[in-house]
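Incomplete set of chains, arranged as in the complex.
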Amino acid sequence: MQKSRVEAFSDGVLAIIITIMVLELKVPHEVEMSALKPIAPVFLSYLLSFVYVGIYWNNHHHMFHSTRHVSGGILWANLHLLFWLSLFPFTTGWMGENHLAPTPTAIYGFVLLMAAIAYFGLQHAIIRQQGPGSILATAIGSDWKGKLSPVLYCIAIPLAFVSPWISSGLYVLVALIWFIPDRRIERELEKGEP
Amino acid sequence: MQKSRVEAFSDGVLAIIITIMVLELKVPHEVEMSALKPIAPVFLSYLLSFVYVGIYWNNHHHMFHSTRHVSGGILWANLHLLFWLSLFPFTTGWMGENHLAPTPTAIYGFVLLMAAIAYFGLQHAIIRQQGPGSILATAIGSDWKGKLSPVLYCIAIPLAFVSPWISSGLYVLVALIWFIPDRRIERELEKGEP
């Protein structure tokens, strides 16, 4: 029962984050098709961030599905993740409005990195509570996606000062890697409920 | 159980979309009744979009009611729908603030069309998972509403450059067609639970 409220609160926060990002897409004052051109990068950043929040929501969903009890530590690890995700509208807007200028692109990656670390912390807090034989631990296995992503972010952040396009290409690449929801947990769970 | 979180998240996103659209209704600085006149088209666009989101919510509700399990594919088909719906505040504001100028009216219709296609995709993903004898497939039958709407949008979009009033009339027409919630599913479900 406790779990359901953590899920509901997280759903609420994620739903709001995903939706207020669109507020950075300012309604233009002109009415020509050309008025959409300057907001195209804002739109593309929005799309990328939307996919990222969608990925986090999907994985959050799977992760909590394998959880029964929620400790105080998990609550704060979850809030820590939500904190970094709540900065997405800011970094998305900054990067998009400045057409991928180096610093905003690097900061965008930095917040992605911090969210990935917070996600890792949350995953760990859940596994620690589940104890040995944790469903989640078995499900994520080597967790190569979870380990590769921060590495790619760490490469992309300094590269933003060389070419923001390569950096954002790497952000897109990480999104694509995760796009396929974490079927590992789904599979483990199915094994467990025959 | 999984299903309930998808519903909760979708409810959250739809609730926020329907509510932040009203933020485009900027509080006027004057205090005369005449101050409401320039925002009348914004108000009418808001009303139309509110009805559209209401329709999507109602049908989403019915569609998921007939669903038991939610696969990764359904999760992403659902996020795809939410993405296009999340652009409603932008297109509503752009069309409303410019008193139905041609391009914004066409773009408004384009986003309606993309949402309709995404809805169609979500419906398909659910039917595919339910397999043969799907409740949803039986319920929607020929799905004439779902097939007619995109056709009407495709007519309305180019017409916006001839007469935006005809286009928006067509958008209102589609809303009226759907206004009556999808009783087909309701009926099928009642048959199934005697």
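Letters A and B mark the chains as written, and numbering starts fresh at 1 in each.
FYI, a contact is a pair of C-beta atoms (placed from the backbone, for glycine too) under 8 Å apart; a residue touches a chain by one contact, two chains touch by 3 or more.
The structure displayed is predicted, hence computed values, not measured ones.
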Checklist line | Full complex, copies of the single sequence (shown: 2) | finding: 4
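Convention: only the chains that are shown with their structure count from here on.
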Item checked: Angle of the C-alpha superposing rotation, chain A to chain B, to the nearest 5 degrees -> 90
Check: Once you find the CA centre of chain A and the CA centre of chain B, what distance in Å lies between them?
Finding: 26
Checklist line | In the complex, chain A residues that touch chain B | finding: 7-8, 11-12, 14-16, 18-20, 22-23, 25, 27-28, 31-33, 35-36, 47, 50, 54, 57-58, 61, 65, 179-181, 183, 186
Next item on the list: Spell out the part of chain B that touches chain A in their complex, as residue ranges.
Entry: 1-2, 5-6, 8-9, 12-13, 15-17, 20, 23-24, 72, 75-76, 79, 82-83, 86-87, 89-90, 93-94, 97-98, 101-104, 107
